[in-house]
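The complex appears here minus one protein chain, its other protein chains still in place.
To keep things simple, chains are lettered A, B and C as they appear, and every chain counts its residues starting from 1.
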Amino acid sequence: MSVLIDFSIFPVDKGTSVSPYVARAVSIIQQSGLDHNLGPMGTSIEGDWPEVMAVVNRCFEALQTDCDRIYFTIKADYRKAGENRLSGKVRSVEKKLT
Amino acid sequence: MSVLIDFSIFPVDKGTSVSPYVARAVSIIQQSGLDHNLGPMGTSIEGDWPEVMAVVNRCFEALQTDCDRIYFTIKADYRKAGENRLSGKVRSVEKKLT
Amino acid sequence: MSVLIDFSIFPVDKGTSVSPYVARAVSIIQQSGLDHNLGPMGTSIEGDWPEVMAVVNRCFEALQTDCDRIYFTIKADYRKAGENRLSGKVRSVEKKLT
Partner (left out) sequence: MSVLIDFSIFPVDKGTSVSPYVARAVSIIQQSGLDHNLGPMGTSIEGDWPEVMAVVNRCFEALQTDCDRIYFTIKADYRKAGENRLSGKVRSVEKKLT
């Protein structure tokens, strides 16, 4: 059983340079110990849903301390029989490329 | 303080007709008592973040009972000073239309 | 044949109040003549894919004139046999609510 999410979060009230705030979230994701992969448009995180949501919560709370408007998106893919999908999904597609 | 989300959830292993599963989620959202608005591509829900997330959790658990693969998306907009934004955001845009 | 999208667009470099920019996009969507529905987290638009994309393009170009950073999201649902899904999808779910 595995939930894989793509997660992005940033403040809308801080102007164009939001990377310090994104770094704050990424640091929390790293400390969680969950499998994750930092990408240019979001971070992929894999785990049980309660664990994954707890990390999302901590990221949101960390930005709430000094941001008045925050936007975040989650795309989630749950598969009952899934495991190690962070790398497995990419491998599965790559094998089928001709 | 308010979080407004757009939430969509559906199974990927049940073929083309997913509305029975969507209805199950919408029914849970209605029973939550939170302000919401059912749209063709997702349901908008407004509330405190813990309340909103609890509803998302219940929808996900309700589909897990008989779906092997589930996809869901959340777009969230938090505004510290916000209230009644489910209708307020639409009104604010409509006032500016010329 | 129908593509139904949920579309949201806003500048990231203009601070917290983005409704004037959203209104600019919504005005373009209205002028397109395509079926649409303005919601708090995005606008649903239905049509052929080339028509729908042309509208998205015009909205993006309209914001590019004075915005240095723009974020937008599209969720799209294509159904070969679909028609009038803007209202039809909601009705189909409502019928199944108990």
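Please note the rule applied: contacts are C-beta pairs under 8 Å (C-beta built on N, C-alpha and C of every residue); 3 or more make two chains touch, one makes a residue touch a chain.
All values reported here derive from a predicted model rather than from experimental measurement.
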| item | value |
| --- | --- |
| Where the unshown chain meets chain B, residue by residue | 10, 12-13, 15-16, 18, 68-69, 71, 73 |
| Interface with the undisplayed chain - residues on chain C | 49, 53, 57, 60, 64, 67-81 |
| Sites on chain A contacted by the missing partner chain, in the whole complex | 4-6, 8, 16, 19-20, 22-23, 26-27, 30, 37-42, 44, 46, 73, 75, 77, 79, 85-90, 92-94, 96-98 |
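What we mean here is this: only the chains that are shown with their structure count from here on.
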| item | value |
| --- | --- |
| Whole-Å separation of chain centres (CA-atom averages), chain B against chain C | 17 |
| Centroid distance [mean C-alpha coordinates] between chain C and chain A, Å | 25 |
| Geometric centre distance via CA averages, chain B-chain A, whole Å | 19 |
| Residue numbers of chain A (touch at least two other chains) | 68-69, 71, 73 |
